[in-house]
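This part shows chain A:
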Amino acid sequence: MRHALMQFAPAFPEIFVLIMISLILVVDAAVDDGKRFLAYFLSLVTLAGASFLTLRDFSTLPVLTLGGLFIDDPLSDVLKLFLYLSVAIVLVYSRDYLRQRGLYKGEFFVLALFALLGMMVMVSASHFLTLYLGLELLSLSLYAMVALQRDSSVATEAAMKYFVLGALASGMLLYGMSMVYGVTGSLGLGDIAIALQDGTDLRIPLVFGIVFIVAGLAFKLGAVPFHMWIPDVYHGAPTAMTLFIGSAPKIAAFAFVIRILGQGLESQVSDWRGMLVILAVLSMALGNIAAIAQSNLKRMLAYSAISHMGFMLLGILAGSQNGYGSAMFYVLVYALMSLGGFGMILLLSRAGFEADRLEDFKGLNRRSPWLAFMMLLLMFSMAGVPPTVGFYAKLSVLQAVVEIGYVWLAVAAVLFSLIGAFYYLRIVKLMYFDAPHDAAPIKASPDARVVMSVNGLAILALGIMPQPLMAVCIHAIRASF
Partner candidate 1 sequence: MTYTTAIFYFFASILVFAGLRVITARNPVHAALYLVLAFFTAAGLWMLLEAEFLAITLVLVYVGAVMVLFLFVVMMLDINLEKLREGFWDYLPLAGFVAVLLVIEMALILGSRHFGLEVMGAPAPHAADYSNTKELGRVLYTEYVYAFELAAVILLVAIVAAIALTLRRRKDSKYIDPAEQVKVKRNDRLRIVKMQATQKPGAGEDGA
Partner candidate 2 sequence: MESVGMDWAAIRTVVWTLIKILALVVPLMLGVAYLTYAERKIIGWMQVRIGPNRVGFQGLLQPIADAVKLLMKEIIIPSGASRGLFILGPILAIAPALAAWAVIPFTDSLVLANINAGLLYVMAITSMGVYGVIIAGWASNSKYAFLGAMRSAAQIVSYEIAMGFALVGVLMAAQSLNLSDIVHGQSGGLHHWYIWPLFPLFVVYLISGVAETNRAPFDVAEGESEIVAGFHVEYSGMAFAVFFLAEYANMILIAALTTLMFLGGWLSPVTFLPDGIVWWLLKTGFVLFLFLWFRATFPRYRYDQIMRLGWKVFIPITLVWIIVVGGMMQTPYGYLFH
């Protein structure tokens, strides 16, 4: 690992994104309502530019810079690329939806990019300070995005709940971090790992700190029993915002967990593994069972998100490089599926109509066979049916769990996903075997359709050929630890 106090080059993507945000802020304030396209276009340019910068300086070795607050390693670079991708997809899917609801404003794009910046900071943080600041940057932007639709009382309520519970979670996280700081005397993840290598006399405060940190992380991930906000926020927020919340931040949250638990508190794996086991089992159980009772697709996908996070935790709790790699694979695949799922709701909705109830999907096959097929792929993948990639993701996570000898946990996970398969397949049944509920033509824009097709087909293609992505994940983890 190379050390450098002030080396700005590794942070060029972040700097570039921030400059572009400022530019968009100024440009958007100067143009009138007819030219909002400019902000959209500039946001996509930002993402492309950031991808270019990240790819150009793709790191092979971890570089610690900016006073040890910032780390640039393969893990962060890979995750950042996926962050750009998912934000770009969000922007494409949600353009028409936003325009129809009067939300097509510069603020949306600016806040989305701020959230992206926050996620990038989290992904390449090597210090409690930057982890926390990145998280707050992300969360603040998300709260504002959810509340952006001011006339909707549901959205305002969702924003309020999100804000209050998010603040509580941040408080817990900070409390935990301060205890770990008290024990180790340092905030840098690397220093903490070194300080804890040989054990410590202050075991009880350390374990309490870990409890608070894990609780805070679980809040942010939305793992049971800290999941209360997820269904309400997913349901209440405008679908475009739900799409955003449900995709990229999950990747960042994975990085957050892996940085704190996997890198900083690596030696305490025996302490946090038990906590994660409880979180994972409860999340899978509650998520999958509660989802069955939902009649609203956004709410159903919210519970599905809870169960998926539970599954992802399985990989992390394995505490091995294989486990982390498979968890990373899982979270990337989940982001892709979540993008597709919520994106489909956006594609089917139109002015004054939200296609977010299950019955809105009835007979989709007769209205648009191609979109129905895409949705079928997405649902199969979420349920974990081969040959889609969801199956492979679940399989690799389960392998990691079995490797550390938690066979019962793997069996439980399989059982819960069998229960979960029911509600995913119910949507397939609605689409293919029921009569259409409403016959209005689907007015999705061509670019959104193309992206949706790529999204759906990618799930199939990755399912058939998972090795390249898996190899990338494993490599990123190996090279960064």
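Basis for inclusion: all candidates are chains of the complex that A comes from, given by their letters.
By our rule, a residue touches a chain if its C-beta (ideal position, glycine included) is under 8 Å from a C-beta of that chain, and two chains touch if they have at least 3 such contacts; residues count from 1.
Since we're looking at a predicted model, the values are computed, not measured.
J.: For chain A, which of the options 1 or 2 is its touching partner in this complex?
T.: Here chain A touches candidate 1.
J.: For the complex, give me every residue of chain A touching candidate 1.
T.: So the residues of chain A touching candidate 1 come out as 5-6, 11, 18, 25, 66-70, 105, 107, 110-111, 114, 117, 121, 127, 129-130, 133-134, 136-137, 140-141, 143-144, 147-148, 150, 179, 182, 201-202, 204-205, 208.
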